[in-house]
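Structure, as structure tokens:
Of the protein chains in this complex, all but one are displayed in their positions.
Right after this comes chain A.
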Amino acid sequence: MQYETVIGLEVHVQLHTRSKMFCGCPADYQAAEPNTRTCPVCLGLPGALPVINRRAVEYTVLTGLALNCRIPEFTKFDRKNYPYPDLMKGYQISQYDLPLALDGFLEIDGDTQLGLGRRRIGVERVHLEEDVAKLQHFPGEGYSLVDVNRSGVPLMEVVSKPDMRSAEEARQYLTLLHSIVQYLGVSTGNMQDGNFRCDANVSIRPVGSQILGTRTEVKNMNSFRAVYQALEYEVVRQREVIEDGGAVVQETRGWIEEREVTVSQRSKEYAHDYRYFPEPDLPPLRIGPERVAELAAELPEFAPQRSARFQADLALSGYDADLLAGSRSMANYFETTLTLAATAKEVANWMLGDLARLLNQDHREIDASPVTPQRLADLLALVADGTLSTSLAKTVLEEMYATGGEPADIVREQGLGQISDTGAIEAAVAEAIAANPKAVADYISGKDTAARFLMGQVMRLTKGQAQPELALRLVQEGLELQKTRGSLEP
């Protein structure tokens, strides 16, 4: 029996706003001491009232537009009621039946191993809600701690349709969604930090069946790799259950990273009745077509389009183009450098090579690079006009990175300009020839490679500053002269 996998993903994206969703507390809680980003509103104190964060609404609409969604004119918030110590008010302000965005899609390449090509994965909805507090448990100690800093941080939920057919397709969808929210700047999208969380709904059914099988919800996947592995595992697990004659139980299962298995967490049979009703403390919102058009105009060109343009217009390889277009700041840096008169291939090589290496060592993002696009362009100009050899330029780049200095200044201060004065090099050539009679003899007896050796010596003698091509030519001329002289010897 052949089975088809059906996967839907629910992704919670923490929005990168300055303040929380319903109060003025700073939203940057990650590094703060526990319970220092609180106020009566996010603490759920008696008498407190929520007020809507406009920017969070705009970020959600932008994301909806980027996902090709419809933005309804009328939207509202609702209360989702359930008791838990991490939920300050005993209800979460979320959106139920009139979310900010509906009926969108993302295009993925598809799982070619299954014979599936490029197609659309439906996005059911995008809505806005508030995050809950963080609990810390101490098994056996008899208490738990509550850190309210995260309570009220804006959370955007993207719910896909169950259109994915394998873990690979889920990975593609997730990667693309991640790229989009980063590109928009609405979230830093860091799974490890908890601002990009993924839950999956997984079921299987006989190929050709139109009826959905019983699904399980898989949670606690903290990296893209974990999502992939967990989904692969769960599909196999469900198939084995069925082939053993059993039935898949509708439940929530947690991914256990260390054991690489999913484990049942609680039965979903008694689904909690959240008693949703419209939030009476917040007026409904009207987002008119004019405002939607204004926001749509703010949408940037996303990674896939930008990469395609780099390949088409700038003749970059697919690999390089994808890397450069991978983040909005990388792509912007790249394009800025190009406007300062440099060639695409050159810039790509330097950015993806030496500059990337330096940034990675420091775990720095390109926005924080001491080597600005202007300085990189200047450096490349010095290579192009012959002032610096490529290898010397690498040294200068390191210095630029370390000090934030201008390439021209560094070259001047360290006397690194390539020597292209023939006379200066000839002296070194003469010295090299005089000091290496064996190499000279090798050359005369036919070993052309000896010339390269002597060129290396010349480079050493000139502290690497001799223009390499010129040095080689002069070495060859000098050796030819030796040859002639030698043949003239009696």
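The rule is simple: a residue touches a chain if its C-beta (ideal position, glycine included) is under 8 Å from a C-beta of that chain, and two chains touch if they have at least 3 such contacts; residues count from 1.
Just so we're on the same page, contacts and distances are computed from a predicted model.
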Protein name (UniProt record) of the chain left out of view, among "DNA-directed RNA polymerase III subunit RPC3", "Glutamyl-tRNA(Gln) amidotransferase subunit A, mitochondrial", "snRNA-activating protein complex subunit 3" or "Proteasome subunit alpha type": "Glutamyl-tRNA(Gln) amidotransferase subunit A, mitochondrial"
Hidden-chain contact residue, picked from the options A:Asn81, A:Thr188 or A:Thr395: A:Asn81
Contacting the left-out chain in the complete assembly, out of A:Leu45, A:Ala315, A:Ala384 or A:Ala424: A:Leu45
Of A:Leu102, A:Val146 or A:Leu299, the one touching the omitted chain in the full complex: A:Val146
For chain A, residues in touch with the removed chain: 40, 43-52, 79, 81, 83-85, 88-91, 142, 146, 273, 275-277, 280-283
